[in-house]
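Of the protein chains in this complex, one is absent; all others appear in place.
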């Protein structure tokens, strides 16, 4: 082992992390280990190897991992069991990927004897928090290098200048027309921030979107899907069973084709500011709707309400980067427990940007047609019971009003 | 005043409440006062007067009230300030009308010296609870007559037979083809239950829907609306200020035209069973989305999260019929307090069944473009602060992991 | 098996349930199975056998079970893991025993082929709910006979008259001086209701209390106990390991000796009324305090806060009788998960009616003396981190105030 400090960098191969790769060497007397993950972002990860080699990274210090299966199975699906939405709208596509990257980075640090990690998230955003809370939780003595909080490359121009000086290839999208959108993609979503989105009264431009056609350009015929769930997780589409990440990829295709899952919102960051983001989450949007659909017939009312009450808290934990915290794990234990019987089928309709549940069925159904019926139910339900039920539910209000009247109130 | 018991009946003029009108006279030695409300259900209310007269109701005992303004101003809008949704989906269109009907029924009882009230809700549903909790809360000594829980007309056939024997006109929709849908309508929505919806795996038939075209038949061009909010309430559409109920009526037209607001779900009733309902809430669907939009730039993060955490509870209170309860009022006080600065403009796009927010603006905005910017911010935000922020947020997890390691865990 | 309906009666052997035993025979053509449980109420249970035999109950229909171990291990201890208190005060001594009685009654029904169960709880209280929710949850087709809701023995006099006529022995406490307190006892507590307690402005009489000396009469010297916990449960007192119910019995002795655990309160019943109760919970009062003590050094902050946030809901579920509900079980899963490391020692001081924690220690401690110290900590904590932590926590409030100033607000 070298006696230089080793640093594991989350390296995408793009401009920003390439600048960081160079900057780490320039500013720290360190040996860099690069880690590039395939999370289904839709870009090749292998090119990162050549780039890293070109920067002089030793071959044994280059890690390129396909994490798609683990990502969807152990992170995305558990989160969807809770019907998780942040601030009523956001499906947490970026947030849910960070804990896995942090975990793998620490694993690689442990494998390679590295004592530091580094990432390319800025000092204004949530991702720095999500990465670093993960690092610290999993390896409390780790040293974190966050270049964006240290360097003076605090404008697009300075960054490009540094890249140019360093001989880093700059793709045309980074030139002219100002900075590109800040984007993040994985199997769950692609996000857009920055540029003219920075003013929330500007509408997003149609050509910004990548994964979905516009609803206007979606097929004129709706498409119906039969989704199969087991213990809260999707296991099949139209009768075909696949692995979690294959299912999500398939839903993305189908959703994108029908213009589903676009979102434009202003959200509240953990670091204290509001920011505007646009998101495409085609598969996730379908999955959330369908999961609520299967829960609607298989989950007890009070259990469902308990989940609904806890969901915003669980969502904030993930959004804020506390995936590895004990309280997130405690909530997960509860959520997973509730999913035992959340199994069955949901039929959804995709059409021009919207997804709706049209039917659901399960052997675990708690829907009792006999009891619910408007017709004679053969005594399954005694309507007279409702009188007492209402009377006692009203009692405290009646006592209070009687007391008020007695006081002459 | 007669010395007969007087009963105020919530009378729609339809078949069921006409049967009740007759049945009350047959079974109770009472004088019936009818009350018919215009809540924007889209049917004439005046015909109820002639029908009541035909049943022998005294003219001074017939009350027909236009409650549309009060309904939207004092019930619908306060509820929307909380972004209220029951079980992740349902906009509470039926639930929110019941407390107003109950209140007016009690007012009429007080005016006419009535000591009893009656309604046409069945013993299996939520509406009986909502009506009666209202009655008891507002007048604790009231006698409640709920015919559906008392009589033996517990099938469609028996009811029709009773109507026929009583000479009550039966519209054709009630004959053949089994029972019609059980429907409820007001300015916020129209609902459908019963018939083949009773099996949640049956899809709803296209010809069931009344207020909205199918998304497939909606215009091929999207439509954009500028919605103006003040203190959490909608006050204008495309620059035109109107009264709350006029605004909602206009949104219903626009939403219905674009196929917006259809919903098909299985919900959990307060009385303990699951039931399947279909709903059309065109205006409400737009309003909810837009209200979240204006809140997204004018509401503080933690205030918004507090509201989100409390919303499911507030929604359950309304769904379960506790509008007049002290805890609903306490929550309303908090919700209303948060809306002081929820003012400004939201631009929404309506297209083929979906509504999306595309822009928002407010003089009360808490969005600070300078701080949020990816560009240089002139020192508005010090990125280095984030390091300490993260370190202390991570501290408890680091201590725990260190302790675990020390234990050799 | 007889073809008469069999009814399993929760039979204490006391006056009320003896009257019920007689009344069931008089009013139902049934065969009664009696069930008497030792829950540590401090009265012999065997005499119930002779009484039952005297009423003509067949020997094989008499069940007398010692449930003390199961009661404390599977009901009391799990509840204390949550630091459960109802309405800020009440330790749920009665509530937690009912689900076990209901469960055992249903087991006996299943064993004996009974189709009905019966209990001696009145129609005004919570216990009827707790019993019957248990019955229905565990055996949905069970028939429930609740004599207090059916008969006309709705006054003390009528009940005594009925007993006298039936030749039931009436203890002197039931005669003269009006009705006795309504009491309930088990290993966790003894409760008192009724008589002059029915007016909340009357003070409880000293001679009412049974299990504890008055603080004034407690020893003048404090006593210290070392309590050992494992995974959230008490396992030892002063170095002696015992079974759960033995531990609780020992704590009751010690607490009672020092006048600990008396409580006088007005509580809100599930059926809608307020009621006044007095309770003695000597051991439970010590246990709650000590459990919080061990948690204070072994439980993560946010996990502890999550538990505190959920506790009132969990307490209401138990108070209201929903022990066997899926939502109670889901919460229990979370609670139990958090207790993994809640192990160690707590030293408490008992003196004249109060219990206080004076020291605590654990190998699982999360208390880091170095970090917490006012002295130099060798860099374990960097005080400068706090500046950034505060700055970002303040950011949203600064932005809001700046916006207000800019508006000239």
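Chains here go by letter, A, B and C, matching the order in which they are written, and residues are numbered from 1 within each.
Everything below uses one rule, namely that a contact is a pair of C-beta atoms (placed from the backbone, for glycine too) under 8 Å apart; a residue touches a chain by one contact, two chains touch by 3 or more.
Given the structure is predicted, the values throughout are model-derived calculations rather than measurements.
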Option touching the unshown chain, where C:74, C:267 or C:336 are the choices: C:267
Touching the absent chain when the full complex is considered, from B:153, B:234, B:331 or B:357: B:331
Of B:112, B:212 or B:268, the residue in touch with the unshown chain: B:268
Residues of subunit A in contact with the chain not shown: 300-302, 363-366, 368, 371, 381-382, 384-389, 391-393, 395-397, 399-400, 402-403, 407
Touching residues (missing chain, whole complex) on subunit B: 268, 271-273, 300, 302-303, 305-306, 313, 322, 325-327, 329-331, 333-334, 337-338, 392-396, 399
Residues of subunit C in contact with the chain not shown: 83, 87-89, 122-124, 128-129, 132-133, 136-141, 146, 148-150, 154-156, 179, 182, 193-194, 198-204, 215-216, 220, 222, 262-268, 271-276, 292-293, 296-297, 301, 304-305, 308-309, 312-313, 316, 324-326, 345, 347, 351-354, 356-361, 365-369, 371-376, 381, 383-387, 389-391, 393-394, 397-402, 405
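What we mean here is this: only the chains that are shown with their structure count from here on.
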Centre-of-Cα separation between subunit B and subunit A, whole angstrom: 31
Inter-centroid spacing, subunit C versus subunit A (mean Cα positions, whole Å): 42
Two or more partner chains touched - positions in subunit B: 301, 365-366, 368, 371, 381, 384-387, 389, 391, 393, 397, 399-400, 402
